[in-house]
Every structure is written in structure tokens, then in C-alpha cells.
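All protein chains of the complex are present and in place, except for one that has been dropped.
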Amino acid sequence: MHGTIRAKMKKVIESVWRANLKLNEAGLTPLTWGNASQIDRARGLIAIKPSGVTYEKIKKEDIVLTDTSGTIIASRLRPSSDLASHLALYHAFPSVGAVVHTHSAFATAFAQACLPVPCLGTTHADYSPCPIHVTDPMTPSQIRTDYERHTGEMIVKKIRQLKLVTTQCPFILAAQHGPFAWGKDAAEAVENAIVLEYLCKMAFVTYVMKGKLKSIPQVLIDKHFFRKHGIHAYYGQQKVKGRFKIS
Amino acid sequence: MHGTIRAKMKKVIESVWRANLKLNEAGLTPLTWGNASQIDRARGLIAIKPSGVTYEKIKKEDIVLTDTSGTIIASRLRPSSDLASHLALYHAFPSVGAVVHTHSAFATAFAQACLPVPCLGTTHADYSPCPIHVTDPMTPSQIRTDYERHTGEMIVKKIRQLKLVTTQCPFILAAQHGPFAWGKDAAEAVENAIVLEYLCKMAFVTYVMKGKLKSIPQVLIDKHFFRKHGIHAYYGQQKVKGRFKIS
Amino acid sequence: MHGTIRAKMKKVIESVWRANLKLNEAGLTPLTWGNASQIDRARGLIAIKPSGVTYEKIKKEDIVLTDTSGTIIASRLRPSSDLASHLALYHAFPSVGAVVHTHSAFATAFAQACLPVPCLGTTHADYSPCPIHVTDPMTPSQIRTDYERHTGEMIVKKIRQLKLVTTQCPFILAAQHGPFAWGKDAAEAVENAIVLEYLCKMAFVTYVMKGKLKSIPQVLIDKHFFRKHGIHAYYGQQKVKGRFKIS
Partner (left out) sequence: MHGTIRAKMKKVIESVWRANLKLNEAGLTPLTWGNASQIDRARGLIAIKPSGVTYEKIKKEDIVLTDTSGTIIASRLRPSSDLASHLALYHAFPSVGAVVHTHSAFATAFAQACLPVPCLGTTHADYSPCPIHVTDPMTPSQIRTDYERHTGEMIVKKIRQLKLVTTQCPFILAAQHGPFAWGKDAAEAVENAIVLEYLCKMAFVTYVMKGKLKSIPQVLIDKHFFRKHGIHAYYGQQKVKGRFKIS
């Protein structure tokens, strides 16, 4: 029976497996840090990296399946200890199809500094018209009990509070902790995690040279974001119908 | 007929294809960012990277041909969305044979900071006797309509305003956006893009250590530039007759 | 007889050999710098890198065995000149099973600046609930006589003075010199050396962006450290019984 479920989830498992390899290849996740997951909303199943396994050793069979409450299904390993953070995002936002968490160096340093990054240039605007936001710090009781769930919920809270749309705000920094990114599938979530790290690296250099972090004009942000995303997009090879369909 | 045109443009297509691979290999263009093109002025044709295609997947057949108005010729994919920026440079400067645009980290950060870089050392002078200039920011209407063409025209405007010669000023930073470089062919344009990123990285370290960005003396700039370029050049293996003939 | 002893120590020799390769692969030890050792407490023997040998050339046969006084046993090469520093740690702390010393760039720079690093984020807390401490500078007479032994003893002194537990404080910076890390075996000591370098790199960026180095709350430190270490750990695949059993 395990075999049947895993067979049905073959594509999602492979997508998550590839995403985890890609994360490591891109240098975002030293050692066993970080994790990627993807949800199959029709089946109510999530595929996620196993906890504490070295990237070069992860096989497709190691990818863990759980239901949307986090119960392990048809898997022999334990899921990433950050599963509950991913679940909070899946529960809150139907458009989130995959979640990635890393400790990539520059993004984590900005999370440590609790410093949001405005849109400093068109590289940022190509991926998001919003700043890189930072969640509020958690209370001691949120940390002590259900810490991973609360980590996810602080992200949800910040996105709701600012009335952000997750397809337009594809990443955030968890205060004192590190970056989270998402997308329609694991490949897109990984791409957003790569972009987030790159934007923070450039923000660092920009800040050192300029002494401040100042947003570019809204009209330029909109131009770049909407030439790549949404119904008027003209970047890439395929007709773009919905938001975030980047070819 | 498509085959005939592409056969005639074989060398230029291959030059552009190699340049795009090299850009990625040099780490200047994460993901699908950046693009290289080359013009065949005799034929009035331009070869350019297709839009939104991953570097490791680009084949020679994917390189797009257009005429000098930007109309696609004998190609199955859409050209880079930055084509109009490249065209503006080809139209304005007969000596520009190829154009490269990247989002390389340090150069983009300087473009975000809108910070020109004077000639800080002989590494810079070996490639250009001019500072790395930054274009003026665009007006909202320039951004809203024909944005990519205006991006190129702001570069043209800055070069003309400062009476620069494109063979002596082989790169520029588009304000709030990122670096552009050019050369007699795509290989040279890529080399200039690599140099630009390297100069910005060193300018960053120099600025942190010195607290300012100060040009070296003109006599030293001239010595280095003209030992490599122009009729009195003595660097490299081949007789140098025209400017920018680096062996 | 040499063969017999080395045969019995085969696993430890292999562990040290792999650790030295890994150190170099991780970019922590340019040229011939740095060294890793591991102790077999039952046999009273230590396996350590030979002095001044290039990493790519080290063979298992080159790994040097010594007794706990530092006398060479069944080996044809001289041990690392830092052996006496390792011995001081093995003598003082029964829980230290392996020691690693590197000149990794960011950690060494913090050692040069004599700057301790508080726990700035959860990446740090995942590995240690303590700051990265710096030893006191040595006196001229400590430097002149038995310098390497004194280097180790200054580490021991600092750990005792602060009443630290070596399984909770797996690394330190030797003032004006560079980083030392340890663990239950050479693989774990190398992992801690990698983490130490990464934490210092992120501390550098955090400091530049924030203007200070400020610890995260103790409750968050404890949460992260104890979900990975100790009897209540729930990170990784294996039952965690003792401290520092990371799967």
C-alpha cells in the first residue's frame, strides 16, 4: 500500500528531491541545514526532506510523505523538524504550492539583523514588487510550545497584516532565524530562495557604498514585475496567463 | 529559407551562443538573467539570446536572429526582452559590435547605489581610461512606454553628453538596474562584463579600507590604457593596429 | 610491530585522514595549513595530520600516531607542529574525542580582532548555546617556551574560567591566531569547524548592517540547541540519548 501512495506521488516526490539537491548545489544549505517541501492539494499530501540527512545522500525513497496535519504516510524516515512551519503556510495560503527554508549566509544575516530590505533595484522588482519583510520576534511561550508551528504562523501573520499576496511576495525573513521562500512548485520556491540570497548580498554591498537602503520608484518596480508576471507579461517564451507563470 | 539565413549567420550565432555560456560560467548571470548579442552590420542582422531560457539548456538553434528594427528573422523563439536596449546601442555607435547585459552582484549593487567608480588602479586603466559611469534615472513616462528602448537610449545619452568614445568606455551602469558592456564582438563584450564586475568588487574593498573613491593620476591611466590599446600598444602577441585589438 | 599498531588503529587513522581531506574540500585550510586529530582513549593513542604535507598528497599511511605524551609511535613522518595544543585539550577534557585547527578566513579575522561573537541567530544556537569565545593573549614567556602547549592551555583556561561544557561549546578562537573546534570524533570536529567559519561570516554581515553584535533571547537559544542535542532532541533520524548525538 505504501508503494501505491508513493507511486501516485512520484512526480511530487521527484520535484522535492530535485529541489533539495538544487538547494545544496546553489550553496544555500551547508551540511544538513534547510529543507524543501511541495503539496499535492488534490490528494492532501505533502512531500518533504527527511530530518538531518546529508544532501548528497538523499534518495527519492528518503523523501517523506505526510498528510496536511503532519502525520507521516508511507515513509520510513522522519520529516524535517521544520514541517510544522511549512504546514502553517500551506494552511493559510492556497496559492502556495511549495515551501523552502534555508540558512543561506546573507539572507540569514539580514534575518539576524532583523532588517527589512526595500526594493533596491530591478533585479528585486523582477521577482517581487514588495520589500523583503521580516517577521516579528516570537514571545517566550510561542518559542517554548509548538515552536515550528509558531514560526510558520508569524510568517502568515506578517503577510496578512501587510495585506500581501503570496504570489507577489515570494519570500520573507524569519526574525533571528533565517529565510523562507515559496512558489507554485518546489523548483519555483528554490528559484525564489536563490534570488532572496542574491538580493541580500547586493543589499549588503549597496548599503556599504550608499550608507542607506532606499527603494527605487514604484513605477519602475511595477514595470519590471509586470513585464514578467501577470496577464501583460512579455518575458520568456510561453503565453503568460496567470501570475507567476515564468517560462 | 530560414536555414539559408541561419547558415550565413553561423559564425555570429556561434559567437553569441559561446558568449552566453561564458557569461554563465563566469558567474555573472544567475538563473536566466542577462543576455548577449552581436550584430552583423553588412547583413543588417543581430543574433541574441532567447528570452527566459536557462543557460545550460541554450542550443545554437535557440539563438534568435532579428533585423536592426528588432523584427524576428528565421527563429523559433522570442528574443531577450532587453533586445530594444541592445538595438539603441547598435543604432547610435557603429563601433559597437556586440552588447552584454548582466545582473552581476557588485556591478548591480553599484548601479543600485547610483555610484560612479573613478579609475582606482591600473586594472581599470588596462581596460578603460574613463570612470565607470552611471546613467541618469528615467522619467516615469520613459519607464511606462518603450522601457527597454529608453534603457538603451539613456546609455547613449550619457555617452554622448560626456563625449565618450565607446572603444575607450566599454561599460556603463544603468541606474537602479545593472551593468551593460560592449565590444567589437561578443567575446570582447563578455570580457568587458567580467572586468566591470571585478573592478566593482575591488572598488568595494578599496572604499571600505580608504573611506573614499579617488582616481589614480591621468598619466598612469594613459600609460596602462595605451600600452594595451591603440597604435603604440605593446601588450599581447599580435601587431595592434586599431583600438581595442587585444590579442 | 608498526603494522600491528596501525592495523588496530585503522578506523581512527581513516577517520583522521577523511577529516583532513574534508577540511581542505570545505575551503577551511589553504595550502598545508590546519590539522585534525582524533584520540583512542582506550589505547592511549592519537592519530594526527603530518606536519607541512599538502592535503591532496596525504595518504592514510602518512597519518601520524603518537601516545598521549606526544611521542611518535609506528609512524614515518613528523606530526603537525600543533600536536601539543591538541594534547592539552585531550588531557583536560575527557569528552573531547577529536580536535581540528584551521586558518579559515572569517574565523581567523575574528581571532585577529580578538572579538567574541554572541549567539546572533538560530544557526549558531543549533550548534552551541554559548558565544564564540576568544582566549586571552599569551605572555611573552608562554610564547617563547612550549608555545603550542600553552596555546592549548589558554583554551583550557578560558573554558574552565567560564565553566563551559565542551559538548555545548564546540569551538573557540585563539587570540591573534585562529579557530579551534572539537567533537566526539574527527567528522564532528570538522563539522564544528565548518559551522564556526559560517557563523563568523554571517556575524560579519550582521555587524555591518546592524552596527553591533547582539545576542538573541536565551529562550530561543535553548529551544534550538535542545531540539538537536540532549535527551529531548527531536532533530534527525536516530534516537538521541547523549548530548551531541546528531544524526
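All chains are identified by letter, namely A, B and C, in their written order; residue positions are counted from 1 within each chain.
The definition used in the following text is that a residue touches a chain if its C-beta (ideal position, glycine included) is under 8 Å from a C-beta of that chain, and two chains touch if they have at least 3 such contacts.
Being a predicted model, the structure only gives us computed values, none of them experimental.
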{"item": "Neighbouring shown chains of the undisplayed chain, as defined at the top", "value": "B, C"}
{"item": "Candidate in contact with the missing chain, chosen from C:51, C:68 or C:215", "value": "C:51"}
{"item": "Sole contact to the chain not displayed, among C:12, C:39, C:89 or C:111", "value": "C:111"}
{"item": "Interface with the unshown chain - residue positions in chain B", "value": "120-123, 126, 191, 194-195, 198, 201-206, 208-210, 216-217, 219-220, 223, 227, 234-237, 246-247"}
{"item": "Touching residues on chain C - with respect to the absent chain", "value": "30-31, 33, 50-53, 77-78, 81, 103, 105-106, 108-115, 137-138, 140, 143-144, 147, 176-178, 204, 207-208"}
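Note that only the chains that are shown with their structure count from here on.
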{"item": "Angle (degrees, nearest 5) of the CA superposition of chain A onto chain C", "value": "90"}
{"item": "Farthest-lying chain, centroid of Cα atoms versus that of chain C", "value": "B"}
{"item": "Rounded Å distance, chain B centre to chain C centre (Cα mean)", "value": "47"}
{"item": "Shared-contact residues (touching 2 or more other chains) in chain A", "value": "204, 208"}
